[in-house]
Every structure is written in C-alpha cells, then in structure tokens.
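Shown here: the complex without one of its protein chains, the others still in place.
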Amino acid sequence: MPLLKIENLHHTYEDGTPALNGIDLEIEPGEFLAVLGSNGSGKTTLIKHLNGLLRPTLGRVLFTGKPIESVADREVFSRIGIVFQDPNDQLFASTVEEDVAFGPTNMGLAPQQVKERVHEALHRVGMEDFARKSIHALSHGQKKRICVAGILAMAPQVIILDEPTAGLDPMGVHSLMHLLEDLNKKQGVTMIMATHVVDLVPLFMSKIAILSKGRVLRFGTPGEVFGDAEAIEKAKLHLPLIAELMNILKTRDHVKLHHIPLTVGEARREILRLLSVQDVIERV
Amino acid sequence: MPLLKIENLHHTYEDGTPALNGIDLEIEPGEFLAVLGSNGSGKTTLIKHLNGLLRPTLGRVLFTGKPIESVADREVFSRIGIVFQDPNDQLFASTVEEDVAFGPTNMGLAPQQVKERVHEALHRVGMEDFARKSIHALSHGQKKRICVAGILAMAPQVIILDEPTAGLDPMGVHSLMHLLEDLNKKQGVTMIMATHVVDLVPLFMSKIAILSKGRVLRFGTPGEVFGDAEAIEKAKLHLPLIAELMNILKTRDHVKLHHIPLTVGEARREILRLLSVQDVIERV
Amino acid sequence: MAMSGPVRRSLPPPFAKGGGLAVCFLVLVMGVILVPANAAAMHISEGILPAGWALFWFLAAAPFVALGVRQINRRKKIDPMYIPLLGIFGAAVFVFSCFPIPVPVAGSTAHPAGTGLSAIFLGPFASVVIAFLSLLLQALFLAHGGLTTLGGNTFSMGVVGSFGAFGAFLLTRRLGLPLFWCGFAAGVAADLLTYLSTSLELALALHGDHSFWGVLGQIYLAFMPTQIPLALLEGAVTGGILVYVRRNRPDILRKVGLTREAAT
Partner (left out) sequence: MSGAHQFIDAQGDSRRLLVALDGRVKLVLLLAALLVNLLAGGLRVPLLLLLLAAVLVMAAGVPPRAFAKRMAVPVLIALVALLTQLFWVKDGELLLRVPLLAWEWLITSGGVRRGLELALRILGGMGVLLFFALTTPLPELLRAARFFRCPPVLVELAMIMYRYIFLLLEEGVRVRNAQKSRLGYVSPRAGLNSSAILGGMLILRTFDRAERNFAAMLCRGYRGALTDVMTRPLPKRDACVLLFGLGLLLTIFTLR
C-alpha cells in the first residue's frame, strides 16, 4: 500500500486561482521524491495538502490508506513533518533552543530527552553554537537550518521539505542533502522535497514528479524524466548543468556518448572512457 | 572615483554579534560584483549599510566620495535600489500593481509614466498577468519576482540584490540574470549581488568578493578567485560544478587541461580540444 | 530612556487611513515623542486605588472575564484558528494602548484604547478578556498600570469600553450608517466611555474631603483637552481600519463573522 496516495486532487484558492488541477501521485514508503516545477506551478499548495493544512476542493489524499482528514491530527502531525518554504512562517519561539524543543515537548517526551534531541538536531544542521540566540537575530540561511532542525527533532516517518536548500550556502546544501539521504537510506524515512535545484536531483532522489500548472507533467526516475528534454523545457526547468554540457557535446558536436551522464561522477567516467579510447590509440 | 567605497566597516549587532569586522571594498561604476559567502558571513549586513539602513559601528561607507549618511535620503534611495533577501521584507502594498508603483510614484513621476514603468517592469520579470493579484496570494517565487520589478521600476543607477535567484525556477534564474546583464552592459547600471549560486558567477559577474566571518577573504575576477581552491573551501563554498568536474579530471586523472574551465561553453571547447587530438590521431 | 528609546524607534504608528487621518496621526506621534514622559504609565497606576476599591473593581470585572473565557473556550473547540485571531487583536490592543499622553491631573494617562476594534471583530466578551490580558502584560512587562489596579483598569477599558463600543456599533448598524461611521462610533464610544469610567474610579477613591461630584468634574476637565481629540482620532482609525479591511481583505471580515457587513 502506498504511504501517501493523492487522487485527482484539485485546489482552487478563495480568489479563484486554480492552483491544483487534478494531481494523481503515489508515494511509497522509503522513497525520496523530488517535486520539480516552475514558480506558481503548485508545489507548495500540493505540500500543504499532504498534512491536511489545506483541504481539497475536489479529490482526496490518503495516508496509509485512510483519508487524511479522518486520521487524528496528532497522528498526522507526529508522523509527517513539514519544513515550510519561508522560515519566518515556521519559526515562532523567541530562541533557537525553544523553537527546536517545541515539537518534542508537544510529543510528551521527558525534558532530558527533549534536551538531547534538540542538541542532536542542532548539531546535525551545524547550528549547535546558536542554541541561545534569538530567532529574529539569525541570518536567512541560519533560519532555514533551524527550521530543518525543528523537524528532525521530532523524528517523523515522512519529512516533506519545501525548497529547503534555497538560501543555504553550497556546503550547507551538501551536508543537508547527505543528512537527508542518510535518514532516507538508513532509517527508511520517506522524503518529499520540492526544489528548483535540478543539479541535486540525480544525486539523491529516487523519483521525480514534475508539476506544471497544477498537473503532474512527468513522473519517474531521474534517468527517465531528464531523458525527456521536451517536458523539462515545458516545465521551465533545465537539465542539470553536467547533463547540459554532455547533451551539447552529444547533439551538437556528435561526440559518441553511450548515455547522458547526470552527475559529476558519471561524466568523469564517460569522459575518461572517451579519452582512454584516445589513450589506447595513442599507445597504438 | 569609486562609486561606493567601504572603509574599515565594522558592525556589531545589539546583542553583541560582530557581524562585520573590517570590510574594505571599492565598487567602480558599471561593475557587476558578486558577494559570496557562507550563511551568516555578513552579506546581508553589508548590503544594509550600502543604503544607510544600518549604521556602522566603526568605519564608513562613501557614496560618490561622500559619507553616505550625509547624502540626502532622496538621492540615496533613488540612486541605489535594494532587493531584499526575504520578499516579505520588501513587499508591503496590498496588490502587485500598487507595490511596484510605490517607488516611481514617490519619485514624483506622472501617473501615466508610473503606469508605463510598472507595466514594463512586470513584463521584464514575467509577471504581467499578475498585476491585480493580492501580494499575499502569490507563491514565494512570484513574490521574489515582484521585488525585482519594484526596483526596476525605479530605474536606479546601482542595483543591489540579496540572493535574488533563491527560490526562482531555473528559467526564471536565467531570464533574471540576462536581464541584469543587459542592464549592466547596455545601460551601465552597477550591480551588486549576494548569492550562493557559484555556477552563475563565472557566466555573468566581472568581480567577486568572498566574505567570511565579516571579512573580505578574496576579491578579484572569477578566474582569480576560483583559482584559489583553498579560499573557496574556507568560505564553505564549492567550485562551480563544471569547474569541479574539470578539476577532478585534471588533478585525479591527470588529464592534460590547459586551464580549469568555469562554464559549460569553456568546458565544451576544452573537451573538444582533447577529443579532437584524438580525432586527429584516429584520422591519422 | 533606555526603555522608551527602542519603543519610540520600533513602535509602528497605529492604523490610519487616508491623508487626513495620517496627519492627525503624525501629530499624535509627534506629541508622544515630544512629551518627555512618553512611556508613561498607562491606566491607573499601581498604588493609587486603596485596598477596598481595588478589591471592589476586581469583583466587578471578574464575571465578565469569566464569561469571556467560557465563550472563548467554546469557540476554540470549533475553530482552532480562533486563538491566533484573538492573539492578533490582543497584540493590536496592547500596541494601540501603548501611546500614552500624560494628563496633568489625577495620576493617570490618556491614550487610545483599541477595544473598539476588538469588540467589533471579536464581540464584547472576548474583547474583555483581550483587554484584561493586555493590561496584565503591560503591568508585568512594562510596569504600565498596575496589578492591584488591574481590576479597575479591566473594568473601565475592558468591560465599559468593549460593551460601549459594541453597543454603539450595533446601534449605528441598525441605523444603516456606512461601515466607516459605525467603526467611528465604536471607536469614539470605546475611548470616551473608558475615560469616563476611569475618572469615576479615580474620583471615588481619591476625592478626600471634597465632594465626589466636584472632584469627578475636575478630573473630567483635566482629561477633556487630550481625550476629546483622541477619541475622535480613535474613532477615525477604527472606522478606517474596518473599511480598509473590507476593501483589501474581505475574507478576514468573513472569517470573523462580519460577512453581512462585508457585503454592504
């Protein structure tokens, strides 16, 4: 049974904007799903349906087979953690420590345990030195990290992140992505992440859904989806930079590539293969 | 005379955080400067000094040779436009149109002119269909575009952008960057842009300043700065992806590269050069 | 002033609409800034009411607060978003009534009450609770007003202010006046009634050997020059906000159950 099943989901905002126009998706336990799409394509709106913050205009969302509005709030919120797009929407306590402790405290953990979790979570996002700092005195990227820490501290089974990497420095992006990968691979946490950074996707995600105008345009593995240049174009995305380079080499310069590599590692192997042919020739 | 000159700038926040610890920088008219740095390195704090929103604890900022606090507000704010990092810090009117019209109206333009400018600015960021929409009903990326439009409509001589591309879709990033490049090249607008997207820098910027812990770690052209892998590492950045690939090929695999290409175009040429050597051999 | 410095810098002006209003408003702000004792104690200060009167006003205000709490509890169960709604109006009342204008007689200060707004949006009972809490927070964190005088202040600003404003609003709606004027009436009523009852409380407690009525009259006279313009201003601001909200965010009016008002 899929963990989350979205059936014919429509959402029209009060002012008449049709933000979602029939989304069908199934998310299996343990998956790492990337939701890609241009600005205004409906990613945030979709995500807000996944824990019941918004109610569908039509269609429904099933969580472990049951309509999500019929599952107790307490269960939904403790099993699904959401990192919002705008950190100012998410942080509300006055200090970092208090904010991160909020979720675990509400889960009824003992103070000592809460403390440990807070420490652990802050450590994981590289913010342990900021525990006592006021939230309003953090930089934007620092706030985003605290948002993630607040969810990590609750140890949910599903983590949904709305552009968690926007505004993080490159090192922060990498350590966050590795952290998420770890959680996903080792602890089986299901991950759903809306993002614009196509370069990350092939490195970490197992599935991609491309949204466009409130519909799912493509759904599949990175290889499948990025193979479809037309869909990518249509969704106002572009190929990962490496793929772009290799694609140009292949299509314009007729370099003989077996496939289009998506990551630095793959590209390196491919280029070496090409060059080693050369080496061989040279040696001959 | 540099357009903006920053001399020994220090800023310590009220809670004692030393955010800037002696910045010296000179920004020439017509330059396109990238400010890179990890989260919390002081980019936003620096930018807020450049139009006098924050006052230095020590040191000073000169605008066309005069201390910025001695220049009339009207002149500073009409000649220097700032796009804030968080769109909610920037947008305050109730509809898109009203917000974009705010600056030009205050400049004393005639209503007709204001209207034209608003239309033009919205067109440039691809949001002309949203003129009448409420600000609070926009998606995050849409808000970011409106922020840029609000500044474009004022046609300032210096545009300072604090991570304008964070949260934009890839197509949006490219069109924004080309728009900024156009303004910079054709109309001579001086650009200062804080960003984390190292991949963009070599394509568009003429100068880079890397901040770390409130100090300028490196200042120079992209070629110079990205040549210094140690500084990049220290500032928690990484090389542009293409540069990373080529760097690995060069250092680990001992592929004979003349230099490290930073962009797709450069890399393509370099790879073709390597392969054509092979082609030549093959043909031989 | 270490404390009032930040207040002055950071307190946003209250809510105004239109140019004329903004003028009044700037005058008000200038006034506040120019008066040396700008972060003056609000309401009746700690220590002014003798124990007997303090207790009396606590008893007088208690039933209203209790009823308000009951009502809030009930609505909260139906609509979880009711709490943030209350919170935001509470914050508004708090900030609103942070613009004190010292009155040279009677050891109290004049200031806008803000309860007109909360009474319209939340109803009088919830508004009493909101006023009670913002007075409490002001006493505890700004040392404005006082704890033993909390009962007295709640009675005048919360009970009399809210019910007066709500009554005025209902009445003017009945009469079919435009939304702005209904808000205006509510604001004026909230403000004036609050001060009438504050003066009453002061006169009852402090009149000494003078006749109660004489003292009451003197206090009214002292409040008059600041309070009348202030009441008009508060009325205008309250009306302005109502209209502004209707124009820009009718959904908020709908949310708080003023739907029919929004339609007119």
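Here the chain labels run A, B and C in written order, and each chain numbers its own residues starting at 1.
As a working rule, a contact is a pair of C-beta atoms (placed from the backbone, for glycine too) under 8 Å apart; a residue touches a chain by one contact, two chains touch by 3 or more.
Model, not experiment: these values are computed from the prediction.
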item	value
Residue among B:Phe32, B:Phe84 or B:Phe130 that touches the chain left out of view	B:Phe84
Sole residue of A:Asp24, A:Glu69 or A:Asp89 that reaches the chain not shown, by the stated touch rule	A:Asp89
Subunit C residues that touch the omitted chain in the full complex	1-7, 9-19, 21-23, 25-26, 37, 39-41, 45-48, 50-51, 54, 69, 72-73, 76, 80-81, 83-88, 90-92, 94-95, 102, 104-108, 129-130, 133-134, 136-137, 139-143, 146-148, 206-210, 215, 237, 240-241, 244-245, 248-249, 252
Residues belonging to subunit B that touch the chain removed from view	13-15, 51, 53, 73-74, 77-78, 81-82, 84, 88-94, 102-103, 106-107, 136, 150-151, 154
Residues from subunit A at the interface with the omitted partner, ascending	51, 53, 73-74, 77-78, 81-82, 84, 86, 88-92, 94, 98, 102-103, 105-107, 134, 136-137, 150-151, 154
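Convention: only the chains that are shown with their structure count from here on.
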item	value
Centre-of-Cα separation between subunit C and subunit B, whole angstrom	47
Multi-chain contact residues (two or more partners), subunit C	none
Residue numbers on subunit A that touch subunit B, as the complex places them	13, 15, 17, 37-41, 44, 85-86, 88, 133-134, 137-142, 145, 163, 166-174, 196, 198-199, 236-238, 241-242, 244-245, 248-249, 253, 255, 264, 267-268, 271-272, 274-275, 277-278, 281-282
